[in-house]
Structures are given as C-alpha cells and as structure tokens.
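Structure incoming, see below.
Yeah, one chain of the complex is gone here, protein chain that is, but the others are all in their spots.
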Amino acid sequence: MIAHLLYNVLQALVVLLFAPLMAGISSKLKERLQSHRGPSVFQPYYDLWKLFHKDEIVSHESTWIFRVTPYVVFVAPLFVALLIPVLTDYPLFFAFMGDMLGGGFILALGGFFATLAAIDTANPYGPMGASRTRMVGFLAEPVFMIVFFTVSVVAGSTIPYIVQQRWVHPPANFFDPAHVLLMIAFFMLILAETGRLPVDNPSGHFELAMIDESKGLEYSGRGAALMKWGGAMKFFVLLCIFLNVLVAPWGLASSQSFTAVLAAIPLVLLKMVLCILALVGVESSFAKLRLFRITEFLGAAFVVCVAALLIRLMEL
Amino acid sequence: MPDPHISVTLVNELNLLAAGLFLLATFGLVATRQVLDCVALFAGQSVLLAASAALLGHEAASDHLYAVAAITIVAKALLIPWLLRRTASEAVVARREISQVLNIPTSLLIALGLTILAYFLAAPLRAAAPSGQVGVNLPIGLAALLIGAFTVTVRREALPQVLGLLSMENGAFFAGVAIAPDLPLFAELAAAFDVLVIALVMGLLTRKLHERAGSTSVADLTDLREE
Partner (left out) sequence: MVLWFILTLPLIAAALALWASRHRTVPGGVTVLATALQLLLALAVAARCASGAMVTALPGWVSCDAFGALVLALCAFAGFTAALFSIGFTRRATQPMEAGRVRRYFVRFNLFLVPVLAVPLLSNVALVWIAVALTTLLSIFLVSFDQSTAALEAAWKYAILTSMGAALALFGVLVLYWAMRQGGAEDFTWSGLAAAAGAMPPLLVKTAFLFMLVGYGTKAALVPFHSWLPDVYSQAPVPICALLSVVETTTLPYVIVRLLPLFPGKAGDGAGRWLLAFGLLSAVGAALLLVQVKDLKRLFAYSTIENAGIILTAAGLGGAAGYGSVYQLMNHALAKPFGFFAAGAALLFAGTTEIAAVQGLGRRSPLAGAALLAGALAVTGAPPFALFLSELSILQGGAVDHRFLPVALLTLCMVGAFCAVLYHVTRMVFGRASATGPLPAFPRSYALALFVAFVPVVLLGVSLPASVEHLLRLAAMALAR
C-alpha cells in the first residue's frame, strides 16, 4: 500500500520534471524537421529558471482570479497524473479516486481559469484568444465525451487502469476497430486541445492569429513560469492518457518492484518521443486551418468517434 | 476484462477494422474538399474492400474470395484512379475547395444518421439469415451504399460525384463479399469491367463538360430546368 502511494507520488514527480523536457524535444524536433538548428532540448528549463528569477508585474485592474490562475493551471495536471497510469500497468493508490471523465474535468478546470484570467486583465488580445479557445473547447468537448462513452461501452469501465488492459487481452483486441478509431480521434483531439497545427500555431508571434498563446500574454515572472510549466504538463498528461490508456500499456512496469517502475521511466519517455515525432510530422505537413474550418476538423474527429461507437454496436 | 460478446480471433478483429476504416473512407468521400484526395480516398476504400474479401477468404479458405480481392485491387485501386486521372483533364483533377450543397459538418452528421439507419435496416436481415461475418459487412456495406448516394446528391463537382457513385458500388460489394461469397467469378469480372466502363465514360464526359462549359461544377448545369 505504501509502495503504491510512493509510486503514485513518483508518477506526479515524473510529470513535473519531464514535462518541460518533452516540450523542448517537441520544439527541437520541429525545427529539425524544417531544417533549422532549433534551441536545445533543455531550453524550457532555462526559460523557467529565468522566469522564476524575474519580477512579476500584476495589473491593478485585475482581481484575485488573475493571481490564482497560474497555481490552478499548474496543479491541475498534477492531480490528473495521480489518476492515470504513467509508469505502471496496475492500479495505484489513487487510481479509483476518479475516472477519465474526472480527469477531463480537472484539466478543463485549468482551462476554465486560464480563460477567466485572460478576460480579467482587459488586455484586448486576451479575451480574443479566450473566446477562440472556448470555441475550440466547445467543439472538442463533445468529442471527448464520445471518446469516453465509447471507451466505457467497449471496456465496460472508464477507470484508466482497467481500460488499458482491455486493448491487449487478448492481443487481437488491439485491432478492434473501436480501438483504432478511438486512437485516431484522440490524436486529433490532442492536436486541437494543446493548440497545435493545424488548429493553432504555437510558434506564431502574431497576436491577432493566436488562439492558445494569447491567454498568457499578461503574465510575467513566476506567473508566466507556472503557466508555461502547467501547459507543458497538460501536454504530457494528455500524451500519457493517449499512449498508456488508449493505445496500449506497452513499456509500463507490470511488477511491483521499485526498479521495474524506475525502468519504466525511460521506456515511457521513448514512447512519448515517438508520438511527438508523429505529432511534429503532422504539424509540419499541414497548414493552419482557417478559424471556421476548425469546426470541420473537430467534426471529423467526432465522426471518427461515432463510427467507432457504431462499429462496436454492430459487433454485438 | 474479456467481453463474452466479442469473437476473439484475429481475423474477425481485422475484418472489423477493415470495416471501420472502410466506413471512415466513405465519410471522407463526403467531406474531402480536394479532388485528388477524393481519388486517393476511393482507392483506399477499394483496398479495404479487397482486404475484407481476402480476410473472409482466409476464414472460409476460399480461393474464390482471394480472386475477388485481386480483381478489386487491380480494377478499383489501380486502374480507376489511373483512368480518372488520364481521362479527366488536369484542371479538373487538381481542383480544390469543392463547393457543396450542405456544409461539411452537416453533411457528416447526415452521413452518420444514414449509418445508423443502415444499421437498423440491416438488423432484421441479419436476424433472418445469420451467417458468419454478415453481421459486420452487411450494415457497413449498406451504410456505404446510402452514404455514396448522399455524396452524389450533395456534391457539386463532377469527379466527386462519380467517386460517390463508385463508392456506392463498393458498398454493395462490401456487403456482397459476406452475403454472396460464391457469386460466379465471371459475374465478378464482368462487374469490375462495368465499373471500369463507368470510370472511363464518366471521365470522358467530365472532360467534354470541361471543354464545353468551362467548368465541371455540376451546379452550373442548369440549362435544362424549364419545366
């Protein structure tokens, strides 16, 4: 029991420590794919270090929401990390405290506060980005719901630890169309939800065209660092859900020993790098969609999900 | 948690997967804006049809279905895209941003509705004659048939209409490989020939339309609306 609690904390620590690394690898790979040198993979750590040592400026016009938001954004992914399998393929201490839906709500809470904070300062770009984020969010949420429903229909549960076992026992289940279609749909969702091409351009510097980035424009110093770190962790957690829960629990520790759990860390990171490679490939081969085309993108994800559900029904 | 309802053999799962992706390709034909992508999607759909035929052939140990798969690959996945590209002129094939009667999310939702309809239409048929993989292939094939018809009506561009037509045919055969696995091979060959003739004739007609009317947008064809 104590070991399970320890592993659970370890999971949160892994998320906390390696999330900036993944963000760094992602931007490095992207630059490399476009024949640039790109910053070091450790650049996000340097950025965080720098930001933590800078003064923070907070507008007089803003309310407590603006000040609380960075902490919420920072903490939300950590809570989710307690619920999902990051390193082990057996349930840990907090595994049954919340299901995938609960995790989704916690992540959404962070997004909700970020939106409020963006409006709070009355910076002209903040509300614009916030409203766009909400638009993407409104469109993405039904897809999330259908993903979870399909998962619950197929696996008979929405507890991530139970779901992940469903895809590989027996091994033929991996090719269950519901599974494959869910993977496709969730991959599209990650693109939309983490503000990546073709939905949003994370490396853009033009405020008018921003969706996700413009929400954090007002933050400086520690607030900015927490927002950035939180964003990286959200990405990390989503990748964990995708790779460990929805794809397959390959590479996760299946024995109770501490060494096995530690050995799982590099394997999981390797899986993530591979997935990031795919993401970056997608990002580099598509142009950004016009804002009103995003509905079509997410509509397609929705259709993929419902197709998964339908096929599942036909199977019965 | 193993589910008792699910047949666990790999062939079954793979066939299901082929069915799912087949359906997805059909959806794609409704919603893709670029003509070239439509052609590629159709080729992919045909490959999935062939895959399903081959898988069912493996299950039933029938050389016949393998032959069907081979015919499908050659005629539909290779020859038809080639024919369409050859016959219809460059300007037609390279068209992007196809306009539609309905916007894309609405079309996709209707296509989903049609899939559900197909599921319910097929349910009593499956009950009337339960056999093997029919439960998967029949509703999906019927759905592709209906969605193909919907594609033809909703598209306003010549080549995607033709592809919708051809995907209807693919849908019928997707059901066919399960419900009529031992249809005489000669009939299969003749049907493949028929599909090729469709592609050839419609491709040529598209080219002529493009030459005469300067556009392949079917929306522009309104001369004959005098009744």
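The chains carry the letters A and B, assigned in the order they are written, with residues numbered from 1 in each.
As a working rule, a residue touches a chain if its C-beta (ideal position, glycine included) is under 8 Å from a C-beta of that chain, and two chains touch if they have at least 3 such contacts.
Keep in mind the model is a prediction, meaning the values are calculated, not measured.
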item	value
Chains on display which the left-out chain touches in the complete complex	B
Absent chain, residues of subunit B that touch it	124-125, 128-129, 131, 141-142, 145, 148-149, 152, 158, 161-162, 165, 168-169, 171-173, 175-176, 179-180, 182-184, 186-187, 190-191, 193-194, 197-198, 201-202, 204-205, 208-209, 212-213, 218, 221, 223-224, 226-227
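Throughout what follows, only the chains that are shown with their structure count from here on.
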item	value
Separation of mean Cα positions, subunit B and subunit A [Å, integer]	36
Touch list for subunit A against partner subunit B, complex	155-157, 162, 165-166, 169-178, 180-181, 184, 295-296, 299-300, 302-304, 306-308, 310-311, 313-316
Residue ranges of subunit B touching subunit A (in the complex, touch as defined)	1-3, 5-6, 8-10, 12-14, 16-17, 19-21, 23-24, 27, 31, 104-105, 108-109, 111-112, 115-116, 119, 135-136, 139-140
